[in-house]
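The structure that follows is given in the form of structure tokens.
Note that one protein chain is taken out, while the other chains of the complex remain in position.
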Amino acid sequence: MTRFLVNHSPALLLVAVLIGFSIGSPRFLTPQNAVNLLTQGASATILAAGMTWVLVTSGVDLSAGSLMFLVAAACGKMLQSDVEPLMAAVAAAAIGPLCGVAHGMLIAYAGASPFIVTLASLFLLRGAGLWFSRTRAMNLPEAFSRWGAEKLLGVPLPVWVAGVVVLVLYWLQTHTAFGRQCYAVGYDPAAARKAGVHVRAALMKTYALSGACAAIAALTALTQLGAVSPTFGKDREFDAIAAAVLGGASLFGGRGNVFPGAVIGAMTVASVFNGLNVMNANPYVYPLITAAVVFLAMLFDGLRRRQLVQSARTMRWNVEGAR
Amino acid sequence: MKALLPSLLVSVACLATLSCGAPTNQPDQTTIGVAFETLQTEYWVASLDAMKAELAKHDVRVLEAVADGDPNRQLEQVQSFIARKVDGIIVVPKDAESVIPMIRAANKANIPIVLYNRGPGEGAGPCVTVVADNRAITRDTVRRMIASASERSKPMQGMILIGDLGDINAIERREGFDEAISESNGAVEVVARVPTVWNQEKALAGVTNALQANPDIEFIFSSSDFLFPSIVAALKNADKYHPIGHERHVVLGGFDGDATAYRMLQDKYLDADGVQNVYFECSQAVDAVLKMSRGETVEPVLKDQGVVIHQDNLDQESHRMWGAQVAAKQP
Amino acid sequence: MNPLLECRKIRKAFAGVRVLKDVDLQLASGQVLGLVGENGAGKSTMMNILGGVLPADDGAMLLSGTPYAPRNPAQAAAAGVRIVHQELNLFPNLSVAENLFLDRIPRAPWGIRRTTLSNQSREILRQVNLDRDPWTPVAQLSTGERQLVEIAKALGAGAKLIVFDEPTTSLTQPEAARLFAIIDNLRGRGLGVIYISHQLDDVLRLANDVLVLRDGVRQACGPAQAFTIPLLIQQMIGRELDHVFPERRAAIGEEIVLQLRNVSRRGVVDDVSLEVRSGEILGIAGMMGAGRSELARLAFGLDPLDAGTVQLGGDMLAVPTPARTVKKGVALITEDRRDDGLLLNASVDDNMLLASWRDHACAGWLRRRAAKRAAAAMADSLKIGGALDRPVVQLSGGNQQKAIFARWLLRKPRCLILDEPTRGVDVGAKDEIYRLIRRLTDAGTAILLISSEIEELLGLADRVAVMRAGRMVGEFARAEFDRERVLACALGQEALA
Partner (left out) sequence: MIAGGPRSVVRFAATELGVVALAIVYVLAILPFCPELATRDQAFAALVNAAPLLVLALGQAFALLIGGIDLSVSGVISLAGVVGAMLLTSDGGVLADSSLAIPVALLAMLLMGGVVGVAQGAAVAYWELPAFIVTMCGMMAMGGAAVWLTGGARLGSLPLPLLETVQGDWLRVPVILWVATALAIVCYLLLQHTVLGKHLYALGHNARAARVAGISLGRVTCFAYGASGTCSALAAILYTCRTESATPSFAREILLDAIGAAVIGGTSLSGGRVSVMGIVFGALFITLVGNSLTLLNLDYWHVLMAKGGVILVAALLDAARRGVAGGRA
């Protein structure tokens, strides 16, 4: 019983949050609010999916928020100079994987620590974005921001985008050699190399993916907002890490998944914010409750890890007992 | 330990080089240091541009610095200006308290200092302040909003978007809002207070959620105009973004007077906007600092009365709205 | 018949210690060669050379008649030589199928060819009689099942020769029987198998030929029918003493320094009791995986006890932790010098002083010069040469081990637990360590000595206790010391004992 609880803690935590808020406000658990929640969680989900991937290889990407801003600034700049919206979006999105590849190179080939490389990037990319935009806020043309409100089969476009990204990443993670090998890389890079895995290539691809996710997340949020401000994407990397951890990813590497993990994590964060909004809660309690939820998730995760170790021991005992 | 000795030697040498360095020779041109707390919103960017343009008119060299919300860094920047022996300093402080040591430093160095947009706290040394009364302008704006919705059935459900909870302007505007609401005899019932941390995404999600929870909201005040794109997006999604006169129109009000707000006023979506007169404030600040640098005395507080721009006075007053001019420059 | 594998005069030395001396080995296709010998006889080295982990210093190998000199495990695998290691190299966070094919997952435009992968995995798993869904995460398998997966991994890539290193240590009886059937099957298909094990009855049952190694020398070789278990044991240990063990100069004291009562830890140690007196050396014998090192860790407080008590000099420790046991004067030198002993990038004297900074301090404030002097004096008396401020990683294995000894000697421990104190140490350093141990007992230190070298145990210890599968299975007093009986007891051949 405890084992079930501990093994499914991310999902259970989400359910607990949902139930808690439904009790708190009758308006929380409605179909409209569900769609609403999904729309708001779209960009966070995409970002968390990319972050989960990086965490699986026991890395971290602190530059995600700044990269989002750079992409948004570039896109906004192009839109303002009357570039075709689709072209602008595609061109801006290309910045993401490019920066990711640069991170990957430094981490995989120069052997620098992911933490500090992406920390440097956090400054560099935001500086570059501000340079691009001259710190001006930009309102985006209707032709672009219209996409954010567009609906397909009754479901908003951002949700579709998030769905497709999650699907693709889920497929990559579970149905390709690269995805599976990333788990080996995160569990023990040396052993993975010995087992014939191309560790460096895997790391390169991982950071490229994370960069691509940041870019897509930026564009998704941008279509919804219709404007770029100089604070766009600030501190989003911390939210994404929190979401990934809520979804069961481990900072020690080798664990976590895009679906359902990252989705659950991002949805939990979004639900907390949404629920507090709906309940018209005191604005001051927001950070406290978020911190409490993340800490709780981590505590469960610690329990689960210890239980795994325990069960491995029990197994050996059974083996020898039978002998 | 082995590393310590050479390091010490080198640092002594370094300090020696520093203190023997050439004495500074200032060019004759007047130099003014401008220290902004942030460039987070369009309002600050417009202010900085206006100020630079104003200073350029007087053929003054400008040193600029942005503290990115960190008062300690701003203090360092002001000290740098003092070290460069500027002729005057214009500072946009983060808040009333943290500017006090900056004023003291400037006074000590005998350099005139002008505070832009935010006043000093008690016990500050001599300085000149150019301020708009955030609280009063907000109050008047909200009054105007309530008035423009006089024909609606009472009470209306209302929402306020609160800025960063650590920002003094955000707090003053919230207080102005509350004041106007409380004197309205129940015309508006505030059902949602959305914290935005001055973040457009948070604002979008917050407004959407609040509309979800309270579909009857018909009165929204935003503590800054730069959150309007988020509000508009949320309203559109809820099919509540309609021009004034439409039965589903939501009474909207904002603060700052930026280009977005100007266009919304033009298009008859926005009911009222509290405007700080950027050009007035900037020219006042520049005037004051230049006068002081020539040894003249200036009134210690220069008030920007601000103006509430609404549908009825838009044509007459739009020249006082900085957003109108920014909008005119943009295609 | 053309031999599948032929090794001629293989030699290998580590840091001047010869571990393989002109070993010849022959194996025909469809044959199983049993390789036996004591711990440290050179079996693992031989296997590592075959598997491309280590290069041979000298000698030649022929595989199917062509020269064979793998430079890394990948080359060995490509040539058809696979090794099933005793410690598992699996990723528990991946599924069985993924572990089997990690470096050559069958791909298609739409991703992994899951059906191909499933089928191939099932095929291989059938060969090892593991009836599990290939998509089960390895984390959910029992240790025995994991061992089978490891074997399956070796079978995967067109293997010609498979080396099994102690494959049955963690298998249940039925699983072991299954393994033997698999090996028979492999033999039937014409593969060559080298089977390394301490389970002599298994070796005799499985192998066509048996090769006995002793101290890196080929001691005996012949068809399995020619050997019996007693004969094998005799061949394994029949070596002359090449060390003169220093004589005890002081009598064993009265005081019981270390006392374990019914100590258990699930899965590794089962109800063990022992006591060591001051100045006494209690030797612990047993084969790999018998729970000796685990016992040492329990006594020292490194792992939590599930049951039982630890008493030190009459004080009961309710929950022993290293910090507490060290304070009571216990010291542990583990077999894993690199991970549990050294601060590799720190200096030699920092390593030596690690446990005794407190003794060289006044209210937390170090008397660094005194500490350094003490370290230097200790280094001098242990003959650790060279500057003491260079990183310890630059020292030879013997000197590294001496540095760890120095660490504890500086604390003058009342009880010292030694786990394989002379592993990876050259002959000269070995003698020095023996003298050191004797010096300690003469000063009244109680010593718990774990060693795989029976000579070492018999030469130094006052009593030898024997462990097997986590239990204490026998104890010998000095008067009853007999290599064959001790080894037989450790191997589980009590009939002989």
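Order of writing sets the labels: A, B and C. Residues in every chain begin at 1.
We adopt the following convention: contacts are C-beta pairs under 8 Å (C-beta built on N, C-alpha and C of every residue); 3 or more make two chains touch, one makes a residue touch a chain.
Fair warning: this is a prediction, and the values are worked out from it, not measured in the lab.
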item	value
Among the chains presented, those that the missing one touches	A, B, C
Which residue of C:368, C:412, C:439 or C:471 touches the chain not shown here	C:368
Touching the absent chain when the full complex is considered, from B:49, B:68 or B:178	B:68
Contacting the left-out chain in the complete assembly, out of C:86, C:143 or C:334	C:334
Selected residue (touches chain absent from view) among C:251, C:323, C:387 or C:477	C:323
Contact footprint on chain B, counting only the chain that is left out	1, 3-4, 6-7, 10-11, 13-15, 17-24, 39, 62-66, 68-73, 75-77, 79-80, 83-85, 94-98, 100-101, 121-123, 164-168, 170-171
Contacts of chain C with the absent chain, listed as residue ranges	300, 302, 321-323, 325-327, 332, 334, 339-346, 350, 353-355, 357-358, 361, 364-366, 368, 407
Chain A residues that touch the omitted chain in the full complex	60, 106, 110-113, 115-117, 119-131, 135, 235, 238, 241-242, 245, 250-252, 284-288, 290-292, 294-295, 298-299, 302, 305-306
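Note that in this section only the chains that are shown with their structure count from here on.
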item	value
Count of contact steps on the shortest path from chain B to chain C	2
Per Cα centroids, the chain farthest from chain C	B
Distance between chain centroids, defined by C-alpha means - chain B, chain C (Å)	71
Chain centre separation (chain A, chain B; CA means) in Å	33
Chain A-chain C separation of Cα centroids, rounded to whole Å	44
Shared-contact residues (touching 2 or more other chains) in chain B	none
Touching residues on chain A, where the partner in the complex is chain B	25, 27-28, 30, 32-33, 36, 39-40, 43, 134-137, 139, 145, 148-149, 156, 221, 224-227, 229-232, 234, 270, 273-274, 277-280, 283-284, 286
Residue ranges of chain C touching chain A (in the complex, touch as defined)	73-74, 89, 91-94, 98, 102-105, 107, 110-112, 114, 139, 142-144, 170-173, 266-268, 469-470
Touch list for chain B against partner chain A, complex	39-42, 45, 162, 165, 191-195, 198-202, 204-206, 208-210, 212-214, 226, 229-230, 232-233, 236-237, 259-260
